Structure formats: C-alpha cells, structure tokens
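One structure below.
Every protein chain but one is kept in place in this view of the complex.
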Amino acid sequence: MSAAPSRIGARGVAWWPVLGMAAFLAAFPYVIPYLGGSLDTANRILDWGLFGLGFDLLFGFTGLLSFGQAAFFGVGGFVASYLLVAPVTGNALLALLVGTVLAAAVGVFVGYLSLRRAGIYFAMLTLAFGEMFYFLDISPLAQWTGGENGLAGVPAPQFGFGFGATSPFGVYWFIAILFFFGFWFALRLIRSPFGAVLRAIRDNGERAAAVGHDVPKYKLTVFVIAAAYGGLAGGLLGLLQGYMPPDAFYLETSGQLVVQTIIGGAGTLVGPLVGAAVWLDLYTVLQNIAGIGALWKMILGVIFVLLVTTFRRGLCGVVVLLWWRATTSSPPAGSEAEAPPPSDLIPPPAEPVIRVSRPITGSVVLATRNLSKRYGGLAAVDDVSFELREGEVRAVIGPNGAGKSTFFNMLASVIPPSAGTIEFKGANITDLGTIRVCQLGIAKSFQINQIFRSLTVRENLRVPAIARTYGKFHPSMLKTVGHDAAVNVRIDEAAAAVQLTDRLDTPAAALAYGEKRRLEVGLALATEPQVLLLDEPTAGMSPAERADTVRLLKRIGAGMTIVIVEHDMDVVFGLADRITVLFNGRKIAEGTPEAIQANPDVRAAYLGSQAAHEPA
Amino acid sequence: MSLLEVDAINTYYGEAHALFDVSMRVEPHEVVALLGRNGAGKTTTFKTMMGVMAPKSGTIRFNGMPIQGLPPYKIARLGLQLVPEERRIIGGLTVEENLILAGLSAPTPWKPERVYEIFPRLGERHRSRGRELSGGEQQMLTIARALVREPRLILLDEPFEGLAPLIVQDLLRICRDLAAAGRTIVIVEQNVQAALSLAQRCYILNNGHMVYEGTPAELRADPDFMRRHLGI
Partner (left out) sequence: MGLTVIFGALGVVNFAHGALYAVGAYAGFVTYEYTDSFVAAMAAGAIFVLIVGIVIERGLIRLYYQRPPEDQILVTFGIGIVLVEGLRAIFGGLNRNLPAPSWAASIVNLHVTLYPIYRIDVLVIVAVVLALLYVVLYRTRLGLIVRAGIEDQLMVNILGINVTRTFLTVFGLGAMAAGFAGVINAPIVTVSPDMGADVLVQSFVVIVIGGVGSFWGAVVGGLIAGEILSLAAMIDPAYSDVMLFAAMAVVLILRPQGLFGVQGRQ
C-alpha cells in the first residue's frame, strides 16, 4: 500500500492560517482605534497573545493546566530588562534571547518538580512555584530587580548596526514580527509528529505511554517551550513599556493568562490572542463608562465562569460552531449521531467451532519464570511459568478472580511483579515499564476502550505509528506529520488490518461501538508489535460483532504472535492454538484446545470444585 | 405478588449493550441463583436492580413499586441490598464503623453485637481497619453489612470468589442459615454447585440474554445445556 498524500497539504489548508495571521498583523494597528484601543493596546494584546501561545500549547494541546506561567514571564522580563538597564548589552535581541533561555531553564526546574503530580495537584504546584519566584523577586534578588519598584528606564529596542525600533509603529512592527514567528512555530509544532503526540497525551496520557511514547519527557518539553514563550513575552513587556513591573510575577498574571485563554478558546492558538483582546479592550472601554468601570474584572470573571460551565471551548469555539452550522447540515465532530455498524456481519456459529490446532515450532519469544504478584496476603498470580513461541496464538482463560488481568498487566509491564522474571527473546524485561516494553515490540489492547476520543481514526493510528517510526521521544517540531510517508504507510496498513480504511477521517467519538473496539486493537497493531496482547477484544459486543471480530483477529493472527484474554469461549476456541488456564492465581492446565476441553481440573474450576459444595 | 419483578430491562455500558430484555422474578423467602459465564451480565443485572446503573428500557418492581432509575440510596432504603462483588469495604474505617455506617439509614439496624454472634471472627477484629482484614473476613463483613440493615432482599454477588475452600464452607453455612431463617436472597456465583445447593430456583444468563429459568434439579438433569451455557 502506498502512502496517500496528506489531505491537509492537498487542499492547501496548511497555509491559510499563516497568511491570515500576516494579513491581520498588517491591518491590526489601523483597526484598533475603531475598537476603542490605541497602538499601545495593540502592542499589549500581541504581547499577551504571544505569552498565551505557549500556554495554549501547554494547556489547550497537552491538557496541562498551569497557574505558574507568571514565573517565566517575570524571569524573561527581568533578565532582559536588567541586561538593557545595567547596561550589559545595548542589543535588545540579545537581551530577549538571554531572557528567553533563562526562562526556559527555570521551566526545566519548575516542570521537573510540578510534573511529578497530575490534575489539581499539578495546578497547585505550578501556582506555588510561581509564587516562589515572586518572593525571590521582591526580596533576595531585589538589588537586581528593583524589588517592589521594578526596573525603570528600559531603553527602546536597539538591534545594533544602527537599527532600532524607536517610533511607536517601530515597536509595533517589532512585536508583530516576533508574534508572527511565534505563531508560525506553534502552528508548525502542532502539525508535527511532536504535536500529534501532545494531543494524544491530552486525550489519554496513559494510552500514549502504552503505545510507546515517553510521556513525561514530552510533557516536560512542552512545559519548557511554554516557559520560553513566557520569557520572550515578558522581555517584550519591559521593552514596550520602558519599565519592567514586579506585577509580572504576580499570581494575577498567571490567572489573567488562564482567563484570557479560556475566554478566547483553548486549543486554537488564536484563542489567547482573542482573549487578550477581549480583556484589554473591555478594560479600556469599560473604564470610560461611569458606574461600572470598577466592575470590569468582575464582569470578566462572570463571563469566564459562564464560559467554563456552558461553553468550554471559548469564543473561538463558538465561532467554529456557528460556522459549522452555517456551512454544513451536519454538526461538527463529536456531536454526530452514532454511525450504523458495518453491514458485512455474519450470524454467529451456534456451537463453538474448535480449530484444528497447528504445530507450534517457532522459537520462544516471551516467557515468564515463576511469576508472582501479591496484594497484601493475597496472591493474585502465584508462581506462573509460561512460554510463548513465535507465530502462536495463546489464550489465557480462567474464572473471575483467577489472576488473568494481573498476569496480563505484568506481561505488558503495567504493574511490576512481586517475584519472578519476564523475558523477551531471552532478554530480561521485568520492571522495564510500558513505554520501553512497547518500544521493544510488546503492545497491548485494552479491555475498556482507551482510544483518543477527540482525534480522528487517522490521527489515532498516527500516535502509535509515530512511536514506531521515531522511537519513544523525538523532538521533531518542524516536520509536517501529514507528509511523513513512513508514518502514513503504517497508518494505512493498520487501518486496513482492522477494516477502518473508509473511516479514517471520522472522529473516534463518532464511531460505532464495534468500530471503536477495532480501533482499540488497531492502536496496538500500529505499533507493529512482535507480540500482541489482547485483553477481551470482544468485550461488550453483540453476537454478530463478536463473530466478525473473530474473523478479523484470525486474519491478523496469521503470522503474528498473540496472547489473548477472553471470556467468550467461542472466541477462545475459534482463535487459540494453545490455551493456558489460571485458577486462583495458579496455572492449572496448558495445552491444545482439545486437551483443555477434556481436562477434568479445568471443568472443576469452572463448575465449582467438589470441596466447595459438600455440606460443612 | 412477587417481591421483585424484573421485566425486559436493557442496560448499556456507554454504547455497549450489556443486558437484552432480561426478565426475572423473586418470591418472598426464596433463594434464587443467577448463573452464567464470566461477562454474561450477572453483575450488570444486580447493578441495574440496585440503581447503580439505569436501564434504558424495561421496569423493575420491588414490592410492587417501580424502582428503575432511582438512585441506589433510595432503593436501599426500600429494603433491597446489594453485596457487591468487589466487597468495597471502607478500608479506612474499622469493622465496627463499617457496620454502624451500614445501619445509619436503616429503620431498625442490628447492633454490632448481634453481628458478632453470627460472625465471631468479626467480633474478634471489631477494632481493625477494613483494609487490614483478610479476604474471607472482608467478605464476612460485606455480608454482615447488608444484614445489619435487615433488608427484605439480599443480592449476593460472588460471595465465595477468591476464598480458600474452608472459608467458602463457612460462608456457605452462614448463607444456608440465612435461607433457613426465611431471608430472600439472589446469589450470583461462579461456583455453580455451591450456588445450586443453596437455591430453590435458578436463572442462567448468556451474553446478556436470559436463557434459562427452572429448578436446580431440572438443570442438573441437562448436563449438555449446563456445559453450553456455564462451562466449557
């Protein structure tokens, strides 16, 4: 199968945001007076928009809500301003560069610590570390930063060789050009393999790790990028005001950034700019209206709460929705009614079909030796040794609570064993962790769908394809992922294998349940595993969908090594070459389907042992 | 009038259809076994009865009153009590606190002492925290927690799962005593023989469909059917 040309590129959509932004920046200073603002307002809007670009990459695209961006804004601002005021250098570009780099360095420190926790604690930590820099600024470092007074007398930008931006318009163009490059870079980044992984992390970080991405490293990298944007914007603030205020470090600065981004629309790149315009414009306009001037921030707060509650995608989200309504009859991704399941389903066989087992001659790929997992006193898996040969389809069965999922999760390195080892092609992989195990070639599909819901099928499959093509971490930020032939081939192959080729551009959330289940398997398949671990692939399916899935898995299974945990015996006997039976954490039987069916211990385990029904 | 009447319920996990027109009834003072393979929908049936999941269609009547779609706490106050499979002991509370908690909303809760007469082991450990108990002790506590409420109907979900045979015998004896005392019980259990030895009637679920209703004797007489729907 050949790589299909990227649809994005073919339609020429890739360039219009860049050209549109250039046109907007050219027209903005002439439009702003009609909005009640001045050139200075325009400068501030762009500066906050630039600050917000980084935050949007962090929150809108990666899902990391930070309340500590002020730290980077302040560091970048005070470093650049100090360099120019002292003066260490007269070159504004050099000062900005140093400020940005130091802000990024601070980002490494804060990010490393804050990313150790998730969710609300991540937000708390960023807020706390942000405050730490405020205290550093006003007290221990006051002799350089001016403490509560800030740094006055920042000279107008000079770039050496007699060039400078001293006129008001000069400052605007300087900021506009930097904003333009910031926007261009952010846009490239979100379209790069790196950006595709970020969005996957936002949707489901655990799954992104399970297909082999080094999620912590990606998170830290984007955190540092956001810090650099903050540092650059902070430096520009000092330049455009001629004064660097200590407010840059305030908690309110971080808060303002969050509010602006949400109001404008997170995950859009232009949202923060729109939000900054609303904030600064509302401020300017409302100040002039007697009676409510003092209330402007409360009004913004109310708008913010209402938007978060009812329309989380902000003003840009509203515009997109209206545009969709106006131009198409169907609503945008996600709200589409469920598509009907494909019609090529056959009725299930009435009786289990026992497959003639084939001789397994390949070498051992995956083996466990005396593997155990204890929870407190309870042994969930007890001394299980097991060998899987190349090309084999192995089913692991057993009653509820037999330890199947625990065993399975140890194979995928999701949980560490209490004792024993796991070997992959002779090498010890115990405790390696999901990311590295997946990179080695063991991929797992989950019992409960763990797909990236807000992405299309193509974008979903792109995530594992990138992991296989580029390894667990690859900071390729300027490459357009849609044009990547190696990745595209992998996407197409995986889509064909799970019969989703004609659904490639459908959002995952809009797939029918059976299709989602296939996509779940496709995600594991697209990592091109040498061993595929399937956890109840037919869970929750109708009988017709089950039969269809069995046929699909049979085709995938030809020439592949698979371990499958499944409750449905029709599925098990339809697929497996050999079966391992677990009961109370122990392996009680192993062999061909015929042998397992005839095994009295297995029947006793399933039907209840004699000991249990004898009266006490 | 049956104590519990389930009529053609359909329950979904998100979009996954789990129960297809499932119907069953429970008469006062009887023990009913609900059987089926893993994933057949037994636990889902219990969750739907208890209000943990709402059915998309169908009715559930308890004592003649429709209860489908009510929140669990309202259903519990009517006298239906689920003993969940995962035990769900509150690990941070002591044994006695777990029992008191269970009795808070019951009209005439048992005193913990009455529980300790039935489960002397729990009496010995009444000050231990839930998370410090062994699996068998936890299971005793989940059953005791239901008894404290004096429910009119107990739903026992896999009470013997993962327990050593001796403890299973112990619990089985307790269940038998409860049945002899006239309690109404529905039991879901992988250990088919144990469940059948307790029950007067049984149902079998397969892939979300109710495929059998009858007595244990009738079921035992049809080993082929049993193998197809329960075993391998």
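Each chain gets a letter, A and B, in the order it is written, and its residues are counted from 1.
By definition in this document, contacts are C-beta pairs under 8 Å (C-beta built on N, C-alpha and C of every residue); 3 or more make two chains touch, one makes a residue touch a chain.
All figures in this text were calculated on a predicted structure; none of them were measured in a lab.
Undergrad: Considering all chains of the complex, which shown ones does the missing chain contact?
TA: Spelled out, the missing chain touches these shown chains: A, B.
Undergrad: With respect to the chain omitted from the figure, which of A:Gly255, A:Gly433, A:Pro475 or A:Gly591 is a touching residue?
TA: Counting the whole complex, the residue in contact with the absent chain is A:Gly255.
Undergrad: Looking at the whole complex, which of B:Ala8, B:Ala54 or B:Ala106 touches the chain that is not displayed?
TA: Of these options, the touching residue for the absent chain is B:Ala106.
Undergrad: Sort through A:Tyr121, A:Phe181, A:Trp323 or A:Tyr375 and give me the one touching the missing partner chain.
TA: Answer from the full complex: A:Tyr121 touches the omitted chain.
Undergrad: If the hidden chain were put back, which of B:Leu34, B:Ile60, B:Ala76 or B:Met210 would touch it?
TA: Reading the full complex, the residue touching the unseen chain is B:Ala76.
Undergrad: Which one, B:His29, B:Lys56, B:Arg88 or B:Arg173, makes contact with the chain that was left out?
TA: Residue touching the absent chain, from the options given: B:Arg88.
Undergrad: Kindly note down the residues of subunit A that lie in touch with the hidden chain.
TA: 59, 63, 65, 67, 113, 116-121, 123-125, 127-129, 131-132, 135-136, 139-140, 251, 255, 258-259, 262, 294-295, 297-298, 300-302, 304-305, 308-309, 312
Undergrad: So which bits of subunit B touch the chain we can't see?
TA: That gives, for subunit B, the contact residues 50, 52, 71-73, 76-77, 81-82, 84, 88, 90-93, 97, 100-102, 104-106, 145, 149.
Keep this in mind: only the chains that are shown with their structure count from here on.
Undergrad: Compute the distance, rounded to whole Å, between the mean C-alpha positions of subunit A and subunit B.
TA: So the centre of subunit A lies 41 Å away from the centre of subunit B.
Undergrad: For a test of understanding, state which residues of subunit B touch subunit A in their complex under the given definition.
TA: Subunit B reaches subunit A through residues 13-18, 37-39, 85, 134-135, 158, 160-162, 165, 168-170, 172-173, 189-197, 207, 226, 228, 230-232.
Undergrad: Any idea which subunit A residues touch subunit B in the complex?
TA: So the residues of subunit A touching subunit B come out as 338, 351, 377-378, 397, 399-401, 512-513, 516, 536, 539-543, 567-569, 584, 596-597, 602-603, 606-616.
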